[in-house]
Each structure stands twice: as C-alpha cells, then as structure tokens.
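One protein chain omitted, others in place.
== chain A ==
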Amino acid sequence: MSSTFTIHYFATASQYTSKNTESLPAPLKLSTLFDELETRYPGITAKVLSSCGVSLDGEYVDIEEDKELLIMAGSEVAVIPPVSSG
C-alpha cells in the first residue's frame, strides 16, 4: 500500500477542487504543497491558496518559514480559507 497523507479542503478551496478531502502521496515537503495542488488544480494558487492558511495535524504552519517541514504519511493537512462564522 502506498504512503499518503490526508488533505481537507474548506469553502472556496473545496469549491475549486470539487472535493472535501483526498489522499496525496507522502512524504511531501511543505514548501512544495502549493505546487502539488497547482499541478492538480491549475489556477488554484492565485484564485484560492494565496489567501489561505494551512494546518498540519491541528497546528497552523507557515508555508515559507516552515518550508523544510515534511508532511509524513498519515498526517492530516487542512487548507483554511478566510473564515465566515456568525
């Protein structure tokens, strides 16, 4: 069985990908996450990801400052668009 991590999409990110969740190959360097998503969903970086946060296993990560971080098999990533509670 291949190694994967889970990625969850919300709001505009789920609209763009037409998915709530999927599995992507692990390990993956955090710095290449947006490139990986851009390959799968052309245009997503400019239209959606540029205004999104990212969490890894329940903690926010910084795509630039934490770029050496590896997303390991079994990890849970979430793409967090601007929020709209209330």
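Keep this in mind: contacts are C-beta pairs under 8 Å (C-beta built on N, C-alpha and C of every residue); 3 or more make two chains touch, one makes a residue touch a chain; residues count from 1.
Just so we're on the same page, contacts and distances are computed from a predicted model.
**Student:** Can you pick, from "Pyruvate dehydrogenase E1 component subunit beta", "Molybdopterin synthase catalytic subunit", "Large ribosomal subunit protein mL43" or "Trafficking protein particle complex subunit", the UniProt name of the chain not shown?
**Tutor:** Its record in UniProt gives the absent chain the protein name "Molybdopterin synthase catalytic subunit".
**Student:** Tell me, which residues in chain A touch the chain that this view leaves out?
**Tutor:** Per the touch rule, chain A residues meeting the hidden chain are 6, 8, 10-12, 15, 20-21, 55, 58, 60, 76, 78, 80-86.
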